[in-house]
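First up is the structure itself, then whatever we jot down about it.
Moving on to subunit A:
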Amino acid sequence: MVRHVTIDPITRLEGHGKIDVILNDEGGVDHAYFQVPELRGFEQFLVGRPAEDAAQITSRICGVCPMAHHMAAAKAMDDLFRVECAPTGKLIREWCYNGFTFEDHALHFYFLGGPDFVVGPTAPKAQRNILGVIGEVGVEAGKKVIAMRREVREMITTIAGKIIHPVFGLPGGVARRVSKDEQKQCIEISEHAVEFGLFSLQLLRDLVLANKQYVEYITSEGYTHNTYYMGLVDENNHVNFYDGMLRVVDPEGKEFAKFDVHDYIEQIDEHVEPWSYIKFPYLKQVGWKGFEEGRDSGVFAVAPLARLNASDGMSTPKAQEAFEEFYDTLGGKPVHHTLATHWARLIELLSAAEMMLDIAKNDAFTGEHIRNIPTATPAEGMGVVEAPRGTLFHHYQTDEDGIITMANLIVATQNNAARIAMSVDRAARTLINNGQVDDGILNMVEMAFRAYDPCHGCATHALPGQMPLIVRVYDANHRLAQEIRRDP
Partner candidate 1 sequence: MSKPKAGFYWCASCGGCEESVVDLAEAILDVVDAIDFVFFPVAMDFKREDVEAMEDGEMTVCFINGALRTSEHREMAELLRRKSQFLIAYGSCSYQGGIPGLANLYSRSQILDFVYGGSPSTANPEGNRPQPHFHAPEGDLELPTFDSEVKALDQVVDVDFYLPGCAPPPSLLKAAVEALLSGELPPKGSVLAPDKALCEDCPRIDSKPNEPLISEFKRPWEIEIDHEKCLLAQGLLCLGPATRSGCDHVCINGNMPCTGCMGPVSRVQDHGSAILSALASLIDSDDPQKIDDVLEGIPDPAGTFYRYGLPHSTLFAKCGITQGNGET
Partner candidate 2 sequence: MIMEKKSPQEELRIGVYVCHCGANIASKVDVESTRDFAAKLPHVTVARDYKFACSDPGQELIQKDIKELGLNRVVVASCSPQLHEKTFRNACADVGLSPFYVQMANIREHVSWVTEDPELATRKAKSLVAAAVRRLAFAAPLETKRVPVHPDVLIVGGGIAGIHASLILANAGRKVFLVEREPTIGGHMAQFDKTFPTMDCAACILTPKMSDVKNHPNIMMWTYSEVEEVAGFTGNFKVTVRRKARYIKEELCVGCNDCVEACVLKKDRVQVPDEFNVGLSRRKAVYMPFPQSTPACVVIDPEQCLQLMKGKCAQTCVEACERAAIDFDQSDEIVEIDVGAIIIATGYKPFEARRIAEYGYGKFANVYTTLEIERLVNASGPTGGELRLRDGTTPKVAGVIHCVGSRDRRYNPYCSNVCCMGALKMAHLIKERTGAEVFNFYVDMRTAFKGYEEFYDQILSEGVQFVRGRVAEVTDWAMTDEEKGKLVIRVEDTLVGVARRIPVDMVVLAIGLEPQADAGEIQRKFNISCSNEGFFLERHPKLGPVSTFTDGIFLAGACQGPKDIPETVAQAGAAAAEALCLVDKGFVEIEPNTAWIDEEVCSGCKTCIPLCPFKAISRDEEKRIAVINEALCKGCGTCVAACPSGAAQQNLFTDEQIYEEIEGVLSYA
């Protein structure tokens, strides 16, 4: 009798995850454990480094969202050296940041999470990738995706120094000015980006929303959790990726808390489990009640779906329309269906594109004064941004020379860890019965967390490493009874 199912490791996410499904004697799921098996200790070896290097060192936590870490650190540096970011510097940061959010969301939709929908969850494995997507949407559209990302990333490279591990962020602003010519290019690219955003949403409508089966997945119990949601919002409680206040809404969608990054310690604690390297953040004011949903459990979610749930809308018109369409279709706020995250992501993608355009058109974008030189003695600084995968906290303490003495990072996927664990458990319970385990089911289990676009590289500040999915089924005596591949 099958007792123990291992999915190790999970593919097409940045980072390393592991799922253990343990069955009971009836073949039902006893518990599915979602494990993250690595740790790198960035926080430790940041100690002794000059504070300004944190922006470049922490970006190496994740090569997929280096900009998020770079920017969170840069904002923490502003705070640390008690210097306002120069307005032009802020615009330059924001253009790059929205550009990054845009292309990263595109990466996930078309390369990582998308295939499940665009190609189909049970499609042959050789097609469940970008090439499959291209096959589905046509080479022209495929090239369009690639070209779009290239354009944005090349532009960011020019402005930020590098796209993979940027260098431009400094306390008080950025290192490099934007020329008038570059501004023109930025405007052009931003315009393409907006079109691309609309194109992608249309693609979603045509290929996913039009497909009854997929919509069922999205709304099915297996992919639904009533939890708290957190995200950055601007002064109008609209979604903002770069800056703002942190807003938390309860499972009914009512504002539960709104706080400044400096209060994160009051709001968030990290719970430790002996079976995973990842720590599980929860709302301190509610408390840790285990992997439970509902308003009495401190478990909360971040990332696109959460950001939409935690906000009152988008700050840009086209995205706002999409926002409304989203909630109308799915029955109002908040939406608890994990798989709706993919849709939310495309709405953010469009919003990011629109913001890029606004910024690029701003005359101050090419200003001379890009950075304020700090004069204060550094001591402690915190910074927060909305990484594509959710809220990202950087917190540093230094000596008077600005040498780091303490670094604490709470990263996007980590904030989702508890909910991901629950999703996986729930998906497994729903999908696996009588010990019947097959690849299709397992991929759908995987979809449960892939929706979060989890980055365990980030989450554990660990060393991501990917392996094909293998399922090992153990009998009652833990002897390997059967090995299943996720083959068609």
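How these were chosen: all candidates are chains of the complex that A comes from, given by their letters.
Rule of thumb we're sticking to: contacts are C-beta pairs under 8 Å (C-beta built on N, C-alpha and C of every residue); 3 or more make two chains touch, one makes a residue touch a chain; residues count from 1.
Remember, predicted model here, so these are calculated numbers, not experimental data.
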Open item on the list: Once the contact definition is applied, which of 1 or 2 turns out to touch subunit A in the complex?
Closed with: 1
Open item on the list: With touch defined as at the start, can you tell me which subunit A residues reach candidate 1 in the complex?
Closed with: 3-4, 11-12, 14-15, 20, 22, 24, 30-31, 33, 35, 37-45, 48-50, 52-53, 56-57, 60-64, 66, 77, 81, 107, 111, 125-126, 128-131, 143, 146-147, 149-150, 153, 157-168, 170-172, 175-177, 264-265, 268-277, 279, 281, 284, 288, 371, 373-374, 393, 395, 401-403, 406, 408, 410, 455, 457, 463-470, 478, 485-486
